[in-house]
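One chain of protein is taken out of this complex; the other chains stay put.
And then chain A:
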């Protein structure tokens, strides 16, 4: 018998992950032991504290890691400046995301179902809503997802990457299904996300199996070494090539690149909006960081030995990048729903990121990090704005007692996500409109916003990699993308809100309110929601002839406003004085331990 040797563990390097995942576990205990009155506050404080703590540990680690990257727990966690930078960005974006999630607005309701397991339209759901139940489990779920993302972005071991992929995905599947309103859409989004996500992770793990068959190890650096030794490359290279392809496909799915993007618009539309913002920003950071690590570490090995395989891999990435940009921008042009539009914008951004990555040279890693930060800030901010623009149903005659009433009359319903409904928002809420405009301009890459510097970096990466024509395509695509961002801006600022809101229900529905809510706050009608026609009725706002729908902006209770302000200020600062942050991410291009 050999002696058991206790592994040496660098606890400080693990600290950011331990803080976040540990807080997730504590959050589960809070669900069990803390009285209901203070549970929500406790969860929010814990989540925010954990993310801030994780960021503090990352800041402490940074100077040390920049000088000397470390491998922790026998290489399961590889802390390079790039990985640590990605972790830091995830922590910051998740902090902002949790702020948006925590905001109940002046309506006193958050975006989540009082009892997510209740069947929409049943008396039980009604009871849960009336008794003010809240699903505070979302905060531990968010923390687990964040922990998974941070691990996903910083591991060298493909099997750890697979576990991290699941740790980040499973909570997100559940979170997608928890929307307070439009619950059928929300559940449908969760099902689509789950089935496609499970399929993608099965592809990923089979790819890992094939790579293991080729190299006899699942550590990326060791795989690169085995390839360099060139031992089994003759005849067996098919295992390596198909394995790497499957792994890359699994990652591209998470990134949301065409042709693996089909879930993105549906899931982004159906999920509760604060979760969409969180997911769009943080998952993208984690997935792109993991993709970069896999591609670059594999390319270290393959590039020297077999330039052919390397070129094929590059062609795959280039083709996917082109497809992603084209589909993202062209299909984005014709969207009429704000959340869908932002989803296609996120697909287009995946394309721009891939343009940078396709250059396969080291400086790209720092520009990729900057891009992810700029994109994430704009995305979380934009979705936070979407959570505040609501429909309000006004009943002529008596007031409503069904649900809390904000300032003014009527009942605040779900989000007004049709772009046409946003007409005249510039007058109703100038600051909010200005912030949203700023986020859109940053996504479009207009100078003096963070998006410009980010895109400049990504396209520079492609040109220094010798793919100048790809960079030109990227610039063209982003010019086209400007068109659809500007379209929204024109509607918001220059179009007048309909002066005379529609007086009948049918007209209101025609005005674009058809993506609807569930029975939440809606007029009780005869006919059970579980009946055959339930799917249709549950997705429309029901309005009677005495009612009309107007678009209103609810006031944030604070957290979301703070998040929007921070995102907006950071977007401007990163656009005007990018050098401090650029200097930081510059250090991140030291990549291999």
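Please note the rule applied: a residue touches a chain if its C-beta (ideal position, glycine included) is under 8 Å from a C-beta of that chain, and two chains touch if they have at least 3 such contacts; residues count from 1.
One rule holds for everything that comes next: contacts and distances are computed from a predicted model.
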item	value
From "NADH-quinone oxidoreductase subunit K", "Spermidine/putrescine import ATP-binding protein PotA", "Carbohydrate ABC transporter permease" or "RNA polymerase, sigma subunit, ECF family", the hidden chain's UniProt protein name	"NADH-quinone oxidoreductase subunit K"
Which of A:184, A:257 or A:568 contacts the chain that the document leaves out	A:184
Given A:174, A:310, A:420 or A:582, the one touching the chain that is not displayed	A:174
Contact partner of the left-out chain, one of A:128, A:210 or A:317	A:210
Options A:133, A:159, A:448 or A:480, residue touching the unrepresented chain	A:159
Identified contact with the non-displayed chain, of A:180, A:340 or A:455	A:340
Residues of chain A in contact with the chain not shown	116-117, 119-120, 159, 162-163, 166, 170, 173-174, 177, 183-185, 187-192, 194-195, 198-199, 201-203, 205-206, 208-210, 212-213, 216-218, 265-266, 269-270, 335-337, 340, 530, 534-535, 539
